[in-house]
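Notes follow the structure.
In this view, the complex is presented without one of its protein chains, the others remaining in place.
Chain naming follows the written order as A, B and C, and within any one chain the residues start at number 1.
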Amino acid sequence: MNLTDLESLAARVPDGSRLAMPPDNSLPSVALAKALVRRGARGLRLVGVPTSGFATDLLVGAGCVAEVETSAVSLGEAGFAPRFSAALRAGEIVMKDATCPAIHTMLQASEKGVPFMPLRGIIGSDILAHRPDWKVIDNPFAAGGDPIVLLPALQPDFGIFHAVMADSKGNVWLGRKRECATIAHASRASLVTVERVVEGDFLTDEKLAPGCISATYIDAIAIAERGARPVALLDEYRMDTAYISDYARMAKTAEGFSEWLAIHVFETRAAAVA
Amino acid sequence: MNLTDLESLAARVPDGSRLAMPPDNSLPSVALAKALVRRGARGLRLVGVPTSGFATDLLVGAGCVAEVETSAVSLGEAGFAPRFSAALRAGEIVMKDATCPAIHTMLQASEKGVPFMPLRGIIGSDILAHRPDWKVIDNPFAAGGDPIVLLPALQPDFGIFHAVMADSKGNVWLGRKRECATIAHASRASLVTVERVVEGDFLTDEKLAPGCISATYIDAIAIAERGARPVALLDEYRMDTAYISDYARMAKTAEGFSEWLAIHVFETRAAAVA
Amino acid sequence: MSNCKPEELLAATICRLVLDPSQPTARHVAVGAASPVPAAACYLAQKLGYPIRLSLLARNLGNPFTDGTRELFDLTGQGRIDLFFLGGGQIDGQANLNLVGTGEWPGKGVRFPGSFGSAFMYMMTPRIILFREEHSPRVLVDKVDNISANGTSPPGVFRRGHAQALVTGRCVFRFHPDRARFSLASVHAGETVAGVRAATGFDFDVPGGDDTAVPETPAPSDQELALLRGAVCDEMLETYPDFCARVFNRKQAA
Partner (left out) sequence: MSNCKPEELLAATICRLVLDPSQPTARHVAVGAASPVPAAACYLAQKLGYPIRLSLLARNLGNPFTDGTRELFDLTGQGRIDLFFLGGGQIDGQANLNLVGTGEWPGKGVRFPGSFGSAFMYMMTPRIILFREEHSPRVLVDKVDNISANGTSPPGVFRRGHAQALVTGRCVFRFHPDRARFSLASVHAGETVAGVRAATGFDFDVPGGDDTAVPETPAPSDQELALLRGAVCDEMLETYPDFCARVFNRKQAA
């Protein structure tokens, strides 16, 4: 397995890369997002699978992002994503709106190695009107007059997510969050942070294997304890709602966001006493 | 959950039903196949996902089957499938040859609720020439001159497979054999045999959930101990190669097959001493 | 029932819409992430004895999906989800939803989070109940600025269903896909038809054209209230702790 450290993992992502990331109800690697901010990544094209959350707002706010393709950007209970909203208003990012199953479908097309895949629905939505890369054809299996949307395959350069653990072979275990498997299959390579590395081979264990992504898809792994934080990690830790609320409050302004970065990403300033 | 007995499970399958079944390297319910023979099922249309094995040969031999759609029928190390071959030669069954990823793709289309899904390859194969229900279109995302196959959605009436265990809610656990999940998602309903039923809810257990198929897809469950036998069940039991060899030998003739049925399915005759 | 909270009225009201015998039976209902009131409504239906399968997207522990976040959409594509809930930053008189934002695309005025799965779910689910607590001309508009998900479709476009109703903090509208218009079904206690009209940016029908014939939304029964505050709250505590604290005054054990 290719075990490295967090900053080296971030160094593997060239400027301009397209990154697929799960949102806050799945397993985002917030640790790697922070490391990308520290490395000063630029021009990233983020794909939210199928939506985007905390890590996306952070990367957008830090100026790392050129484009966001997603079905929604939100901090959940903590409200709208402040730096994303500001960047959109200022025209600093290109926004490619999608709808959740369309993101899944475009990745599944890549997973399967086909140039497109169909999806029902969407016809009549302005999302379709603003996606010249999506096409409507007449269903060849109907008698005619049955329009259906075809979505192009989407192949991210990197899948980026956080897993519970890796084994000696470089397989990672992340349980039922199979959207991360789709991300890994569809992407050229995946960069994964984990809580811990354990001896053995998960694929020889019938209980663990079903929740695994095999090393075939994974470029490199770094240990990042509590690497999903402030997001929950299965039954390992819960969402840190206070941390997110604090972020949402400070990130309302560019200045507040900079201060938050200094404390929580660059750690050049101590956190204010809560 | 809807827990019933094996014969009642078989009684839920009307004559003429289309049944999707995994082959001998996955988790076929040989127990349910035997029960279908006992109930005298007729006109079944079997779909091998993606190939067919012991259970298919058994059902064909017993006269339960009108059509087989699959990518191969084989007894593995024990050779060609004798009753299938005989029925094909005699023109007693309709054979719809496919190729493995095409079976998966047709089920995935059903899983996704789309009328078709594309697949690369196949063009130039006689399989395509003999499947008027498969179409070739020009890839709408290329500049022209890029033919690609479109496969129609395939929705079996029932998914039929064997799982390790069911819980109190009717969820079943079968580990990494996710082709059974695709079968369950694509089929109108699934009928599942299990080794045992345990208390609790697998979906609340992060270790078990990834290898589960939720009760949403499952019509009814019956306990059938060693229900995959002679096929292997994960790490629970191995393939019984002697049993399969014995079958392969006896099933070479219609008479031998009848004798085998009497011993191993109807149990009206004791097995010869080995 | 004078001490019934608005959320309790809304949950009981949505519960009745879920159980509406004139509609195809809701065997499997999915509830989106930020929807405690619809979740309470569905749990209430369960506790009233209706065998509804309820899949809550927001559940972390015991999340019902084992095939990733795709599974909800696949289930819906398969026709296995009978009823879903949608809202919108803007909802217009033809039941079009805007979850993208106001002003020019993609929300140059106020940007909302985004469409989520609405452009798919709205067309692929046989029954949709629209729910938006804020009932103001800002939300209920004549024409949405941007259509995330369209309320009706031209003939020939594959579509399994439409909005059954729109429930707000003031009233219940029924939707009529044949004429692409809402009609006022009931107003909540303390509201009037005129008041609703003033707070609504779109034109709607009143049955028989008679404002005085519009009934009041029935209050929750004692049994319903007891269930909401008891068994329903028990189910929701883990997934919606803030809602349970605010509405039912119940806190999760540490």
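For this structure, a couple of remarks:
The working rule: a residue touches a chain if its C-beta (ideal position, glycine included) is under 8 Å from a C-beta of that chain, and two chains touch if they have at least 3 such contacts.
In this text, all values refer to a predicted model and were calculated from it rather than measured experimentally.
Across the complete structure, the visible chains that the omitted chain touches are A, B. Residue B:Asn25 is the one among B:Asn25, B:Ser168, B:Thr204 or B:Ser258 that touches the chain missing from this view. Across A:Val30, A:Ala78 or A:Val114, the residue that sits in touch with the chain not pictured is A:Val114. In the complete complex, the hidden chain is touched by one of B:Ala10, B:Ala33, B:Leu58 or B:Val73, namely B:Val73. Contact with the undisplayed chain is limited, among B:Glu179, B:Glu195, B:Asp219 or B:Asp246, to B:Glu179. By the touch rule set out above, chain A reaches the unshown chain at residues 110-114, 181, 185-186, 201, 203-204, 209-214, 216-217. With the whole complex as reference, residues 22, 25-26, 49-51, 70-74, 76-77, 80-81, 84-85, 88-89, 95, 97-102, 104, 108, 119-128, 130, 145-148, 176-182, 232, 234-235, 238-239 of chain B touch the missing chain.
Here is the rule we use: only the chains that are shown with their structure count from here on.
Computed from the mean C-alpha positions, the centre of chain A lies at a distance of 36 Å from the centre of chain B. Each chain gets one centre point, the mean of its Cα atoms, and the points for chain B and chain C are 41 Å apart. Residues of chain B in contact with at least two other chains: 112-114, 209-211. Listed for chain C are residues 61, 63, 65-67, 77, 124, each touching two or more other chains.
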